[in-house]
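Only a single protein chain was left out; the remaining protein chains are all shown in position.
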Amino acid sequence: MNAGRCLIIARFQPFHYGHLNAVEYCYRNYDETIIVVGMASQSHTPENPFTAGERILMIRESLKWAGHDLSRYITVTLPTLEVNRAAIHFVRQYSPPFKSVITLNPIIQRLFMEEGYEVITPPLKERDTYSGSTIRRLILNNDPLWKQLVPPPVVEIIESIGGVERIKMLYSERLPGYYATA
Amino acid sequence: MNAGRCLIIARFQPFHYGHLNAVEYCYRNYDETIIVVGMASQSHTPENPFTAGERILMIRESLKWAGHDLSRYITVTLPTLEVNRAAIHFVRQYSPPFKSVITLNPIIQRLFMEEGYEVITPPLKERDTYSGSTIRRLILNNDPLWKQLVPPPVVEIIESIGGVERIKMLYSERLPGYYATA
Amino acid sequence: MNAGRCLIIARFQPFHYGHLNAVEYCYRNYDETIIVVGMASQSHTPENPFTAGERILMIRESLKWAGHDLSRYITVTLPTLEVNRAAIHFVRQYSPPFKSVITLNPIIQRLFMEEGYEVITPPLKERDTYSGSTIRRLILNNDPLWKQLVPPPVVEIIESIGGVERIKMLYSERLPGYYATA
Amino acid sequence: MNAGRCLIIARFQPFHYGHLNAVEYCYRNYDETIIVVGMASQSHTPENPFTAGERILMIRESLKWAGHDLSRYITVTLPTLEVNRAAIHFVRQYSPPFKSVITLNPIIQRLFMEEGYEVITPPLKERDTYSGSTIRRLILNNDPLWKQLVPPPVVEIIESIGGVERIKMLYSERLPGYYATA
Amino acid sequence: MNAGRCLIIARFQPFHYGHLNAVEYCYRNYDETIIVVGMASQSHTPENPFTAGERILMIRESLKWAGHDLSRYITVTLPTLEVNRAAIHFVRQYSPPFKSVITLNPIIQRLFMEEGYEVITPPLKERDTYSGSTIRRLILNNDPLWKQLVPPPVVEIIESIGGVERIKMLYSERLPGYYATA
Partner (left out) sequence: MNAGRCLIIARFQPFHYGHLNAVEYCYRNYDETIIVVGMASQSHTPENPFTAGERILMIRESLKWAGHDLSRYITVTLPTLEVNRAAIHFVRQYSPPFKSVITLNPIIQRLFMEEGYEVITPPLKERDTYSGSTIRRLILNNDPLWKQLVPPPVVEIIESIGGVERIKMLYSERLPGYYATA
């Protein structure tokens, strides 16, 4: 046990087995894990269909299902930020102190590295399969394979909130300037 | 007459016969129509060449030309917003109460539906022809067909403000990061 | 008749006889009047209790009551802005072209003057009595005098939306940092 | 047991026995409690001296000290927002679904009530004594009484991060425009 | 000569002999001085009457008048920021690397200290006299003493842009919510 606290940051759109794998690495190696839900202020777009609240629910129900002790997790919700050197310190502003950072996003990795943090690339399941973008695409195409890429509670949550229909509707047309209009 | 108030939301870049058709549906079926000009805070980009003020002018002059009573319309100007569940309530913040929502944008439709609003898809003229994107493209290519897709007052306004030249200039080069720099 | 278009800008919290007086000056002297609802993005604070939509309703119902032709008014909703030289051009961005500006706010007057606009101070009713701040204070103190300072439709709207209770609740305690927390 | 999920929202500057009392009410009556740390994006000002991360730490360590099961708490960090009708839906965007809202802030109470939520005023310890503002003032004045108003882990955290010195320095002078300058 | 680069940050509303004194300390002790104009995005308010551009002009003309070599100064314009731990890193984002920070603002001092920077309190002229707030108050009261508190080029610039009249007008009335309305 490495002890101390680590921080894992992702968008979790939706939470899948690749994420679970990385979080399990944190769980085994650290006392506490801060889970930062990125772009928490965005939802209902093709790339970010789920709200931060829905994503927290997916994460917690999946970790319960996996038998983890939820008291060792801390959730943090981070609004969409412009990328710059200060962004990393915005994450620090929102989080209790942490020793290491776990993320797959190369921009975030680079920013944390340049600010002197230890950045850990988590052990990967096949990256191309276990990806939010792949899963959203499968849902869009009515391919039931998506249900094998996420923990069972995520399937339940997505179905209970009409998430399949939501994704299909959001992808149904791409108007220019689309994402930014209310 | 359905009575009550409805809300129609679009970017109106520029206002064309497809919009007029949808607004006429509102005019015939509701006492008052709230016209929400979306992304009002943006202009002078390829996708949003006209200011909100120019768009309001196009809308009002077209409705006068169509013989409508302008006193039954309410204009609202909405800044560019990040898309999320709260965005719909931002529209509510800006608008008098309304019963139904008219919009073609599937993201906005979805958001209003999930918040419990009646969403109406207006009777469509050929969607691909009567679209802002098609019209801007025609202007760019010196194809005079665009003048047949918008009401005559819109032609006059665009020409009087140098809109044709503006669109050509805005499309003349696409630098990366282009839209967001001042 | 001066002809052309003028612009009047205020917060209208709530719309009162002082505002009506200024708007009537616009109505008599210009073809069209742009009514800019300032700080449209704020509501439910002691200084800005009403939403922009509620304020538009107050304005329109009062002007109907006063027998004005609503087709000669254009409403524009302006989010809260940081004050600077560019703010005036933000107003221009949102509005059809205008010749003169009517406002009582000395900061806005100064900004428009420095940018070369004709700024008109409207004929005033007693300024201290007919002020939003006085009216909100009277409501808070259960003094029915407030109903004599606003047009009858504003009384009706405020009462129908629970505005009296809302103002009392918003003023009930002033915590530090109060206005900015969600 | 009321079951379901409730949401408690405050700034927690710092977390004190008044907060603990309210949280304990939640803990006894609901399955899960969402703790929303408001104005998470602000710190190092007289009214908001502590970062969101420091506040989360205070909350969690206090709840551990009180013997609570942390797995039944969900933390959410909310940036400073302009107050309006949409703000409540921003809270919904960030949080899993909840049945009731616990808050002492009358503006937030009013907003949730108008949007149809059940708002519960928690059983109060003496409000004037157990308040963040009182505690910060005591710290500023070197009055050790403050240590009796917060759970022991909060004393330890504040002392370990130099919080006493920080508060004294932040209050040492009030320049105009002070809070907003970097 | 300490060599290296230092950073001085203030609002400079307006630039006065207290600022000049601090900048001269920088000039004598460092190779290059970064002058950060804070709250650059605000102007035309009682506390921040001058634009960033006007302030840069005051600074440069005063330094020329004092016989300094302007090639050793670097100007940076920083928008109004919410105060938090990340704000210091926002300053870093905008500036070439620097060794020391010179500022009188205790919040900014604290933030830089906690992030590990050397913070220098510049040698002070009488702080209460040489302060922007005192100078704006003297201008407001037609007291010519203000001209003795700022370098001669600042007097000239303020007079040439109608700054005296501007300040009087901005201070002429304080409406609630005043600063934030456009």
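We call the chains A, B, C, D and E, going by the order they appear; numbering starts again at 1 in every chain.
The rule we apply is simple: a contact is a pair of C-beta atoms (placed from the backbone, for glycine too) under 8 Å apart; a residue touches a chain by one contact, two chains touch by 3 or more.
A quick note: this is a predicted structure, and the numbers were derived from the prediction, not measured.
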Which of B:Ala66, B:Leu124 or B:Met169 contacts the chain that the document leaves out: B:Met169
Residue among A:Asn29, A:Ser71, A:Gln109 or A:Thr129 that touches the chain left out of view: A:Gln109
Of E:Ala52, E:Ile120 or E:Leu170, the one touching the omitted chain in the full complex: E:Ala52
Residues belonging to subunit A that touch the chain removed from view: 9, 11, 13, 38-39, 42, 47-48, 78, 80-85, 87-88, 90-91, 105-111, 114, 132-133
Residues in subunit B touching the chain absent from view: 41-45, 51, 80, 162, 166, 169-170, 172-173, 175-182
Subunit E, residues in touch with the chain not shown (by the definition above): 40-41, 43, 51-54, 56-57, 60, 69-71, 74-79, 90, 92-97
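Note that only the chains that are shown with their structure count from here on.
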Count of contact steps on the shortest path from subunit A to subunit C: 2
Chain pair with more C-beta contacts, A-E versus A-D: A-D
Subunit B-subunit E separation of Cα centroids, rounded to whole Å: 44
Rounded Å distance, subunit D centre to subunit E centre (Cα mean): 35
Set of subunit A residues in contact with two or more other chains: 41, 43, 51, 90, 92-93
